[in-house]
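Removed from the display is one protein chain of the complex; every other protein chain stays in position.
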Amino acid sequence: MNYRIELENVSKRYGNTVALQDVSIAIPAGQIRGLVGENGAGKSTLSKIIAGDIRPSAGSVRLNGSEVPHLTPAAARSAGIGIVHQWGDLVPSMTVEENIFLGNEIRGQFRILRKGEMRRKARTVLRELGIDIDTRRLVSELSPAHKQIVAISKALVQECDLLIVDEGGVSLDKKETVLLHSVLRRLREQKVTIIYISHLLDDVVGLSDEISVLRNGALVETLDARNTTAEQLAVAVVGHEMRRAPRDAAVADFTGRRTLLDVENLSWTADRASFALRVREGEILGITGPEGAGKSELLRTIFGLMPATRGTVTHAGETIGARNARRMLDRGVAFVPEDRFTEGLLLNRSIEENISLPKLSFQRGFFLDRKALRAEATRKATQIKTKMASIDSQAGDLSGGNQQKVVVSRWLEDGYHLLLLDEPYKGIDIGAKDDINEAIRAMADRGHGVVVISTEFAELIGLVTTLLVIVNRRIVATLTGDAINPHEIVRYYQYDVETPGPSAGATGPSAAAH
Amino acid sequence: MDRVKSLLKELDVVVILGALLLVAAIFRASTFYNLDNLFAILELSAVLGIATLGEALVLIVRGVDISVGAMMGLAGTLSAFLLPDYGMAAAVLLPLLACGLLGLANGLLIEKGRIPPIVATIGMMWVVGGLAGSISSGRLIPIQEQAFQNIALGSIFEVVPLFFVGLLVIGVVALFVRSNFSIGRYVYAVGGDEGAAYYSAIPVSRIRIAVYGVAGILYGIAGLLMASYVRSGMPAVGKGYEFKAITAAVLGGIALTGGRGNLLKAILGAVILIVLYGVVTAFAVSPYIQGIIQGCILVGAVYYATRHD
Partner (left out) sequence: MQLAMTRAAAGLQRYNQLFLLIVVVAVATVISRGVFLRPSNLVLVIASASAAGLVSFGQALVVVGGGFDLSVGSLVAMSISAIVFFRTDLGMVGGTIAAVMTAVLAGLVSGLLVSRTKIPPFIVTLGMLSVADSMSWILAAGQPITVSEYNDAIAPLFAFLPLGQNAFPILVLVAGFIGTSLLLHRSKWGRYIYAIGSNEAAARIAGVPVMKTKLLSYGLSAFLCAMAAIIYLYQNLSATPGEGADYLLLSFAATILGGVHMYGGSGSIPGVLVGVLCLASITSALTIAGVAPSIYQGVLGVIVLAVVLFQSRLRLRR
């Protein structure tokens, strides 16, 4: 067989962490190859190796059958490899034509730009892809699909015949996805090989010839797209393993318990999508769903970090209008953000200062009671088993798991009776996950409420009492008891808003969590 | 319809300029619209316009430069110092070379030294001020050479000062380079989206450093013109010009967040600022009020620009 690119036993290690382990993939010329996997499964590492951005720690790369010992970005480019990073390579404030030829302008005598030629060529490339946009328009004014196509055109004018499209389908609506697919298929007819990376599984199934699945840095299997359903693919992506058994359905029965949080008709956009959910005392509500489904936004809107366009948030029986962090904290509602570096930690301050931060407003008088703050911070840090040299160590010096524990431990006291966590397991080791879960469960046992967003089913199963699945900015399922298992959850990942979803076992979007 | 709307939006600075001129015409025609005053306004517009062009370039690559005034002072002082013994050519070229190199030093401190632009260029402002001060020994160096004085006195048809012609030439060159050479696009790409520029194989650091260098030369030219205008070299002659240049650029629609803005409009912003000072002076209110207006315009213009971001 005539392979456009072959990877053999490629591995990539960063210190002790393995990003890619013994991956062997061969892609025939003129094929669309889907590449799927969860966050951190190794998709982007693989694409960066092919584009020459990073060098593998071991293994070899062959292009058109001949081995390339040292693939640099320049070498990859001249070998006809182009990469489209989720329109990250477009400058929004520049025109379509300027972007298509950025870094690759056509120049004439005295290096003067041949603008007419570039405009013509840009128009031709775009027309060949079947779309007609004014090349003088700014990229920032284009729709997501058109941006994606401009990015592809940019790779094409550099005469590439192996195109990596990284998360091409993200934030495209149905019609736009169809458009993008038709463009990519047209390229396949022109014998361009395409590697299509996406976490939108039905998107990949609909487009690809074959699909390779990565999990934890290893290639799990390569499937023939024609004989694969999105559901089968989803199971392959997340795996079957369950760390814990689901909690008993009886646990999810909170009738009669006080309602801590009641969200109704809430939205942060102008369209019709809206959310409703309820958290009662002692309840751990999980939220999961594909990337970009709106999980984070939901939690941030509830906590007041994003303005709501409509809907109400009722806390302990009182509707809270203008929400902000200060106000929610005063009411005993706390929030752990998704990104601990940008929003969670004071990296260059001590652990004690990080943990004490919300306690400061309770300090009376001018002088801090430093002894009390220290004692309490130490108690909290120890409670969640933070491994630290001293409470005075800088937060930035801790490992990822311990950093996350510091952020969570701030709220480990009875003053906070509702904790909202956004992806608390991201990039931390399994021990830290267990410690955080233990803290969450202890909170619930004391009668507090917890909402936790995560895409890691293994963590949610056995922890949460109720699980909401959010797809495309809608709650498509509310699961309890045994229904909280990987197979059941992924069925809803493909739930299309326009068509009726899988029927059995769960309630539809309208009855969300009530 | 959309075209008309966007055209009007593009022309906002022209509208402001027109309004100012109109106000002057209605209330203070005689003091504002006399030849000497208009001549002076055009000359000062040219000085500020050239300095603003430099600052605008820096802002477009997502930087900021506080060393404008100091560089102007150095250029004028060095020129005045060199004139008597080394002649015109040296007195023009060496100061420009010095300013260009110091501008490059700014760029290197920021890109290679990883110092925030404000801190680096403030530091440079003092270093340059110190250099100029040591050349002049803290005094004013008068310029006797007729040829040098004539630059400021010269005009075309006794109406358009040579300064302004210079500004037009520099402006046209800048616009030509912007739209006809790769580098014009790269400068906007670097400020517009650094990551995208990097992925497009554009040498981001080198372009930024070069822009600081070019800006330095432009400040140098502005400083030479100023020296000719005041017929002397003094280190403090450009005091406050960093402020004026940033204000003019922002007024002309150059985004502080980089990557956006029209160079021609930035120059127009400088003209507006100078006309505004002229109008304020014509109304003979306290001359000291200028700074208050200036401060409010700067903060107001940036507020207007950042409102929607």
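Letters A and B mark the chains as written, and numbering starts fresh at 1 in each.
Going forward, contacts are C-beta pairs under 8 Å (C-beta built on N, C-alpha and C of every residue); 3 or more make two chains touch, one makes a residue touch a chain.
Given the structure is predicted, the values throughout are model-derived calculations rather than measurements.
A.B. asks: Can you pull out the displayed chains that the omitted chain is in contact with?
C.D. replies: Those shown chains that the absent chain touches are A, B.
A.B. asks: Looking at A:H199, A:R410, A:H448 or A:R473, which residue reaches the missing chain?
C.D. replies: Answering carefully, the residue with contact to the hidden chain is A:R410.
A.B. asks: Where the complex has a chain not shown, which of B:L104, B:A120, B:M226 or B:I272 is the residue touching it?
C.D. replies: From the options B:L104, B:A120, B:M226 or B:I272, the contact with the absent chain belongs to B:A120.
A.B. asks: Take the complete complex as the reference. Which residues in chain B touch the chain that isn't displayed?
C.D. replies: With respect to the unshown chain, the touching residues of chain B are 64, 109, 113-116, 118-120, 122-134, 136-138, 235, 240, 243, 246, 256, 286, 288-292, 294-296, 298-299, 302-303, 306-307, 309.
A.B. asks: If the missing chain were put back, which residues of chain A would it touch?
C.D. replies: 305, 325-326, 329-330, 335, 337, 342-349, 353, 356-358, 360-361, 363, 366-368, 370, 389-390, 393-394, 397, 410
Rule of thumb we're sticking to: only the chains that are shown with their structure count from here on.
A.B. asks: Please give the residue numbers of chain A that touch chain B in the complex, ascending.
C.D. replies: 73-74, 77, 85, 88-94, 98, 102-105, 107, 111-113, 115, 154
A.B. asks: State the interface residues of chain B toward chain A in the complex, per the touch definition above.
C.D. replies: For this pair, the touching residues of chain B are 179-182, 185-186, 188-189, 192-193, 195-197, 199-202, 259-260.
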